[in-house]
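Heads up, this is only part of the complex; the chains shown haven't been moved.
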Amino acid sequence: MNKNSSNIMALGPNTPNKRETVCIFGTGDFGRALGHKLIQSGYPVVYGSRSTQISNLIPKDAEVLGHAEAAQKAAIIIIAVQRQHYNFLTPLAEVLRGKVLVDISNNLKLNQYPESNAEYLSQLLPGSKVVKAFNTVSAWALQSGTLDASRQVFVCGDDVEAKQMVMNIVRALGLTPLDKGSLLAAQEIENYPLQLFPMWKFPIFLSFGLAAFFFLYCLALDVIYTYIYENNNFSFFIAITIPNRVCPVMALILFALVYLPGIFAAIIQLYRGTKYRRFPDWLDKWMLCRKQLGLVALAFASLHVVFTLVTPLRAFASWRTSKGIVSQALNNKTEPLDHTNAWLSDSYLALGILGYFLFVLLGITSLPSVSNNVNWREFRFVQSKLGYLALILCTAHTLVYGGKWFLSPSAYKWYLPDIYILSLIVPCALLVVKFVLIFPCVDKPLTQIRQGWERNPKYSE
Amino acid sequence: MNKNSSNIMALGPNTPNKRETVCIFGTGDFGRALGHKLIQSGYPVVYGSRSTQISNLIPKDAEVLGHAEAAQKAAIIIIAVQRQHYNFLTPLAEVLRGKVLVDISNNLKLNQYPESNAEYLSQLLPGSKVVKAFNTVSAWALQSGTLDASRQVFVCGDDVEAKQMVMNIVRALGLTPLDKGSLLAAQEIENYPLQLFPMWKFPIFLSFGLAAFFFLYCLALDVIYTYIYENNNFSFFIAITIPNRVCPVMALILFALVYLPGIFAAIIQLYRGTKYRRFPDWLDKWMLCRKQLGLVALAFASLHVVFTLVTPLRAFASWRTSKGIVSQALNNKTEPLDHTNAWLSDSYLALGILGYFLFVLLGITSLPSVSNNVNWREFRFVQSKLGYLALILCTAHTLVYGGKWFLSPSAYKWYLPDIYILSLIVPCALLVVKFVLIFPCVDKPLTQIRQGWERNPKYSE
């Protein structure tokens, strides 16, 4: 600044660099971290505290006063105390009248109280303007400056100007405010940091359960059966061979489960003849986790691809290859090319590649930044048309792969079918029903129902 | 709430939970769906309708009145009727004066009317504040709650406060409003849901056409020629071998087509000596779809990678391998390592891997969320510097791959070159011209022209 003294003159007393004082009630960990950060960003900070003796934990440029005196010094008061102590604020109601109170509190459980902390604060002090903010930011992240996770700060409040003042502070701290509307949104904002992938729980538990079952099934048929009846120790199949049987099966079944609820919904609507009655609860929940189911299926499909591509590098594979070739050489003959086999092998590989390619495309489209740039018509086209095409290709891939073994009795160890046969049940049934639903005589009433027509209006009362 | 009765007392009469009444004109499908959703979110809803007899399709907590009475009850009126019936509103002009009218209509075709529906509404009722919103949301999605696609609601309007009121409702419904500015944006917003990947049409049709041509070309040379002259039935090449010839060719050509318009633009600017005249229309359109061309090229390159990696798993490949080895064994000799061959094979694989790696990097950078976090200088660096490097590596990959066959006459079946030779024409020509353009004697005037200098100013009038 000293290079340019004339400009400093022009700046005058009310320089725009001077920021308004912020008051923080509470000298706990988050209050101190936020104070540090505010001082770094050029805000004068004053703490309101019961004991005004200066603790050395408090940033040294901050003032510490009693609650009432501190509040008088600032237009914005950040309430960094826990909800159960909020009632100490009621005697201060007069001092806090018209001030902006920022509620930054979090709870320990989802929906712990009937109303959100911010709404409770607003009821205690109806004369103040309560804004909810900062609860999604951790003290540790503020302190260390390593804001790796989301820089988004959800802000809500009933007073637009108060909200704007808080959002300016958020921006000044290098964070991104996101206006979530009125104080009613506070409940949602308070629940947000307590969640751990709530939408993923069901798909992940389901797939772990199914995968464990199929793993044991394969273990029995491929390792134990072989050991007992053929006296071959193929225990090393546990590492790659069996996972590479389970992954495609899981991928196909979960992929079919993405489209199954849509089929059920269509059947229910056709049966009821109206769209104005709610689906059963299980169907609603199932429909809401379709994206997650699809992404888990994509993960299994990707593992299947890598496990398959790695095959030629395995010691077992090179041993099997060389065994075959050596026996040919020792028998002094060269086997001719089996054209049927070449066709089958190439087709199921090609079908799998194309199906996986479309599946990855679906996955990319479900990235938030991509799906936000896509309109409803485009999203439907990708998720429905391309999705069914991918499912058809993947099912065909499995059918062609297993083709020749289906009816061969030697393939049934202990009279149990191989798991790829089990994996075909859901997708094949789904595709048959979907094929029926496409027929005009079924599709037309369904479309009408979805546009609001009702077969028997009295049902919908 | 009943756990905490003292708080309810404190809430008083004008609780913030009480939301303002919303009026909906029209009891069609979208009007009903929106009404349902509004009631769920705590808004009192009143329908304005010609016939006020209560239909059982209308949400049962909603009131149904005549248009004028309904409008008087609310500050916001959602017009859920089609544009051709808007003139029934003109007699209501006095009642609607100063009210916020939300136009949610869509058209059946792009640019169906000279002005947007919202602007038309605003002209009909100049005393009301028209806001365009909700047209990108489908009734079905609102009804079923499965808002898989974008939750963005584009909002535009000339009155800032009216827009803010509508945006608050949007947020309350769990959607994300996006302010698109004044009512002029309504045309664009109304066109938005009618589009089906408009930018992708040309690249996809072009690549389908080219791919079909190359597929038939390969089919003739690899299957039909072999069948006629060598009496070998390689029809199974259709599944993997031929696609794996077409994909890399398509990827390389399309990748070159991404950078070709930039070369044309530079030549045109050099020739004209100014940047202030518009490019020909075809060049403008071409430049605008470069990102899409590049992503289609990346898709073909990815398919090529997977098709190639899958090679050792093919029955044909293992047959060919074992045939070669068995013949060596039967001839009782071991072939020594061909160093030239080892060098060639490893180099073209390495070049391909590095080129593909950079290509994927380009693809990731073009994800909306990534490119939004990158400034102009960084974007130019990635798309131009890294992009050309990737193109050079991919071209070198193809050159080294074909290296030894280029001049061998036996490679030319029916006097036709193999398609990888065809694929090299565009990228090689492009790279040569680009190399010339980098020379200072060419680059310097070009840079000057791009900074606004003109060789012959009178041309630009």
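Order of writing sets the chain letters: A and B. Residues in each chain are counted from 1.
Keep in mind that, in the parts below, a contact is a pair of C-beta atoms (placed from the backbone, for glycine too) under 8 Å apart; a residue touches a chain by one contact, two chains touch by 3 or more.
No experiment lies behind these values; they were computed from the predicted model shown.
Total copies of the shared sequence across the full complex, per this structure file: 3, with 2 shown.
What we mean here is this: only the chains that are shown with their structure count from here on.
Averaged Cα coordinates give chain A a centre that lies 23 Å from the centre of chain B.
Within the complex formed with chain B, the chain A residues making contact are 113-115, 119-120, 122-124, 126, 158, 160, 179-185, 265, 275-276, 279, 284, 287-288, 290-291, 305, 308-309, 311-312, 321, 324-326, 328-329, 332, 334-335, 337-339, 341-347, 349-350, 353, 356-357, 361, 367-381, 383, 450-452, 454, 457-458, 460-461.
By the touch criterion given at the top, residues 1, 3-4, 7, 10-12, 16-17, 28-29, 32, 42, 56-57, 136-141, 143-146, 148-150, 152, 164, 168, 171-172, 192-197, 233, 235-237, 239-241, 243, 299, 302-303, 306-307, 309-310, 312-316, 318-319, 321-323, 325-327, 329-330, 367-370, 372 of chain B touch chain A in their complex.
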